[in-house]
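Right, I'll just put the structure down here and ask away after.
With one protein chain withheld, the remaining protein chains of the complex are depicted in position.
Per-chain numbering from 1; labels A, B and C assigned in written order.
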Amino acid sequence: MLLNRLKAGGPAIAKQGILVAFILFMIVFSLMSDRFLTPDNVMSVFRQSAIIGVMALGVTIVVIGGNLDLSVGSMLSFATVLVVDLHDKVGPELAIPIMVLATLCLGAINGFLIGILRLNSLIVTLGMLSAIQGLVLIYSGGQNVDIVDQRGTWFAIFGRGSILGIAAPIIIFGLLAIIFHVIMTTTPFGRKVYAVGGNPTASVFSGIPRSRIVFTTYLISALCVAVAAIILGSRVMGSQNNVGQGYELQVLAAVILGGTSLLGGAGSILKTVLGVLMLAFIQNGLILMGQPYYTQWLVTWAVIIVAVWLDVAAKRGRLFSPIA
Amino acid sequence: MSNLTDITPLRWLMRNPIWGFVLLVFIFFSLMSDHFFDYRNFQNILVQTSTIGLIALGMTLVMINGNIDLSVGATLALAAAFAVDVQSWAMFATWGNWQILPAVCLALLVGLLMGAINGFIVWKTGVDAFIVTLGAMLGIRGLVFVYTGESSFYAMNFAYSDFSALSIGPLPVLAVIFLLCTLIVHLVLSRTVHGRNTYAVGGNREAAVNAAIRVGPHMMINFMIIGFLAALSGVLLSTQMGAATPNLGRDYELWVITAVVLGGTKLTGGKGDIIGTLGGVLAIGILRNGMNLMQVPAFYVYVILGSILIAVLFLDKRFNRTADGGLRL
Amino acid sequence: MNEKLEPALRLQGIVKTFPGVRALDGVDFEVMPGEVHALLGENGAGKSTLMKVLAGMYQPDEGQIIIGGQPVRMTTPIEAKAQGVVLIHQELSLVPEMSAAENIYLGELPLKSFGRVDWKTLFDRSNAILERLNCNFRGEVTVVNLSIANQQMVEIARALTVDARVAVFDEPTASLTDAEKVVLFEIINDLKARGVGIVYISHRMDEIFTLSDRITVLRDGSYRGTLTTAETNEDEVTRLMIGRSLDLSRDAATPTLGETVLEVRNLTCAPLFKDISFSVRAGEVVGFYGLVGAGRTEIAETLFGLRSADSGEILIDGAQVRIGSPPDAIALGISLVPENRKEQGLVLSMNCRDNMTLPQVQNLTNGPFVSSGAENAIFDKYRDKLEIKTPSWRQTVRVLSGGNQQKIVIGKWLSMQPRVLIVDEPTRGIDVGSKSEIHMLLRALAAQGYAVIVISSEMPEVLRVSDRIVAMYSGRIMREFTAELVTEDSLVQAISGIQVNEVA
Partner (left out) sequence: MNKTMRILLASCGTLALATAASADTVRIGITQNNVGIDSYQTTYERAFIAAAEANPDVEVIVLDAGGDVARQISQMQDLIQQQVDAIIIWPTDGQALVPAVRNAHNAGIPVVVTNSNIAEAGMDFIAAFSGPNNIQQGIYSAEMMCDALGGEGQIVQITGMPGYTTAIERQQGFDERLAEMCPDVTQLDIQPGDWNRERAQRTMETFLTRFDNIDGVYSGDDNMGVGALNAAIDAGRAEGMVFIGATNFAVGYDAMARGEYWGSVYQSPVDDAEAALQTALDVLAGEDVPKLNYFDTPKITQDNMEEFDRPVF
């Protein structure tokens, strides 16, 4: 009943299922731990969520375009190993552009297979997940890579620096979120991504180059991974070959939590940021409360389902699915 | 179903390119490795395939329904933990070897229950199955850790792990169970009303609703079937190990989905069959086995498996192009 | 007792509300055995809701359903079917990968032990039904391999699986061609002769006046009255439906034709169409008439760059052009309003304005950003010009009526200022009022100097809007008619391939 009323004439906030869930959740956690809402902790969570967050921005755009990208996890391993390894070999000023180019190439392969050849994105990126993991291992020979001079390199600013007391990862994440939000909501490109995701056939019938748009979304996703790799490499000053393992699912969980529809055509960059923060706060909050790590999995399970359920319910105007 | 008879082998192969691929890798490894073409190796392949294979049977049903289940790896681990742990419960201490029975039953029941939970949530909330089971994948893994307290369980009774070494006639018992399940699920899917409704629900949900098929419970039953099969797979895996580890089955969902898609089941639902799925799991099983025998370094195995997956998808698209009549969309 | 027949079905005071909407407000309706009772109303008048109540998919909040004199409650479509109420859906409700027989008996496949399907009974029964319908395919065929018309037949065959008391046909002819309609009407008459009460929902007045015995009209969810077909006329029905009369006259003023804008020479795309030559002048409406599958849509798709022709030439303003993609076509001033509004014409999840400006969003920029002002200006202009009814440009197009949706698609292409406007099935699934508006709009566009091509499967439509009519059969142009010389007979002959011999 409440839901109906909210849907019919209630304030706009009622439709923001994820925002409501987020606020409720923050209130509950801050009641349970007095350290939770301290500026230090909030900053720390923001900083920690930057890597997953930046990747989630790219994946959100791919998903709005009607596809999935599961390859971002091993792509992150690839990019981080590459940039860290090259850092000591050719210096950061060359390492970064080389890594970005190489990562974009991987994105272009995804884009070619999915955008141009129209293969199913779930399976293609699953295959790429495995193939890129192999590439990383072949490249590094399975060794960890490290930056020897950890204190003396300007590469450190991306992960460890700060401006006006705000950590660099937060600034990068924030800036990218704003840029992509603006791109998706106000530029022709953003409009076309929504159109292609919403109805690919109608987009082609409207003269939109569907293949090129999908291709570009994968390039963006790869670019985001490259940025995340710079933050990660700079923060850790080293990399393992499997550093991104499992990130693809966390990223996807954040995107889903942000209410982006897996069917494409709907979603929002800003809500993805909420999804990212929510997952990070769950992790952080439960540790603050001294819960064992696996509680966070159980809580995430419940939160994902309840948040998406509320979102879906608000859209259809009834709590339970009408299917018999 | 009934017009299968007038299809030539070649046409059949064109429609099921995965079996052509299975044939190809089979011949390739037979020529390249002298350990491959060996009766005992075939037994090994079947046993190794059975784990992924059993789950893939259930996944075929769920995916024809137009759903997906990402939580199977975790369900497998949970069932394995139950199967091993319950044997050592004090109340069954006097049962001798029979203590295995309640343990296995409980484990299978847990699988059914996990499937039922997923199915019920999908049914009642209308949230996409991908999202529901992505959550469950984390959550059920959490349950595994809660239950096991992070450590492995160990079966005191060697009869349990001896079971996996048994053979029925020429075949290892695990292979027999797998093949038997394959046959049963194939018959269910192709011959029973539930199986035919599976296509209806996935192919055109609206039509299924209009025809008064109870779509919600129907999907829930299929989730229970996959939960059961994942649990069975977990039990069989635990008999091979005589133990259960909390990290068991990680990433299995990805390989299962891969196998099912290789077997020609459409991710959007409505199309697919068990024969294709069997081809899909055998393709992966033979590839892994053959590459082990040929000592392909682990790093290259990742690249090869990933590339082959994409290549087969590409070929499948070439062979089974939908009749868009050359419209450039 | 038997002197006065019981109605096969009676609905009394049906009320159904949804959150915020009173979809049905005390509707009465009855159908006698052996009667065809047409149900009419604009889109959104409540016809579909009423049918869903009848089929057991919705429960009415108030009112009674009486079948054969007994009040009944039906909670599922199967219960409704058991009561003898069958529904033939407007949108094909078939499972593509299943056999025709399974589709016919979907939801009630005959059973053997262990839940197995009794294939023999299934195929025997369904083949018997398909024979009764004079279908040239058997129950074993997979539905995906059947033509649209044959798929419709499968849909209809479902109605014959039970001893129907009442059969509801919801826009059954939407995807049928005239020839196929004849078969359908025979079936309906056959059912009628067997004493089945038939509810017939359609927007097509000609069908309703050919078939029905009585007509009931709904408007805004409420009952507006029942007329006896023999004693009424289109005008009266229309007035009841939309509350005013329609101007059905064709714009008789002889248009001043301009230069030839588009010319097509020997265009071939085997096996879809062969050797197609025609031209369109500015200010002219050329109608393409033919059966579904005659190749009309495919020609349009080729002109729009969605297919590549094997051979032939396309000339715009006398110069030969190459059209490799829709952007090429758009650059040359060709626009296509596609056949399937929801699948090809609109992004349903987007709002009205964004849908309308989609093809030119790249050019409506202010720096790197889309200029909201320019977009709104375009939307406002065409909303006013086409009289699109929507509360705001922010409205998602999904919720608009079919007519307004179609106007958005037309507006989308008009705003591109095209030279050639191709309109494929402009009024499919659109109610009478909007239909006439769209027809007048097409005439008006031609008068403003556009070269317009209208593809339609409805003869009255082609006759009403076209200056010239191109009749196609099986991928070839059979004949061209001018509006003055065309007759219905010659048109039907041409599209059935009959003229071939005479011409040759």
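In the analysis below, a residue touches a chain if its C-beta (ideal position, glycine included) is under 8 Å from a C-beta of that chain, and two chains touch if they have at least 3 such contacts.
Source: prediction; values computed, not measured.
**Q** When the whole complex is taken into account, which chains on show are touched by the absent chain?
**A** So, spelled out: the chain left out of view touches A, B.
**Q** Identify the residue among A:117, A:266 or A:287 that touches the chain left out of the display.
**A** Of the listed residues, the one touching the omitted chain is A:287.
**Q** Consider the whole complex, including the chain that is not shown, and state which of B:237, B:260 or B:310 touches that chain.
**A** B:237
**Q** In the complete complex, the non-displayed chain touches which residues of chain B?
**A** Its contact residues with the unshown chain are 32-35, 38, 40-41, 44, 47-48, 51, 145, 148, 150-154, 161, 164-165, 237, 239-251, 288-289, 292-300.
**Q** Since one chain isn't shown, list which residues of chain A touch it in the complete complex.
**A** Touching the chain left out of view, chain A contributes residues 35, 38, 40-41, 44, 47-48, 51, 137, 141-144, 146, 148, 160, 232, 235-243, 283-284, 287-288, 290, 293-294.
Going forward, only the chains that are shown with their structure count from here on.
**Q** Report back the single chain whose CA centre is most distant from the CA centre of chain B.
**A** Max centre-to-centre separation from chain B belongs to C.
**Q** Determine the centre-to-centre distance between chain A and chain B, using the mean Cα coordinates as centres, and give it in whole Å.
**A** Chain A and chain B have C-alpha centres separated by 30 Å.
**Q** Centroid of chain A to centroid of chain C, CA atoms only: how many Å?
**A** Those two chain centres are 43 Å apart.
**Q** What parts of chain C, by residue number, touch at least two of the other chains?
**A** 76, 306, 325
**Q** Residues touching two or more other chains, restricted to chain A: which are they?
**A** Within chain A, residues 201, 204, 324 contact more than one other chain.
**Q** Tell me, which parts of chain B touch chain C in their complex?
**A** That would be residues 1-3, 191-194, 196-197, 199-200, 203-204, 206-213, 270-271, 325-329 of chain B.
**Q** Quick one: in the complex, what on chain C touches chain A?
**A** 19-20, 76, 304, 306, 325-327, 329-330, 336, 338, 343-350, 354, 358-359, 361-362, 364-365, 368-370, 412
**Q** Which part of chain C faces chain B closely enough to touch in the complex?
**A** 55, 57, 76-79, 81, 87, 89, 91, 93-99, 102-103, 106-109, 111, 114-117, 119, 123, 140, 269, 272, 298, 301, 305-308, 325
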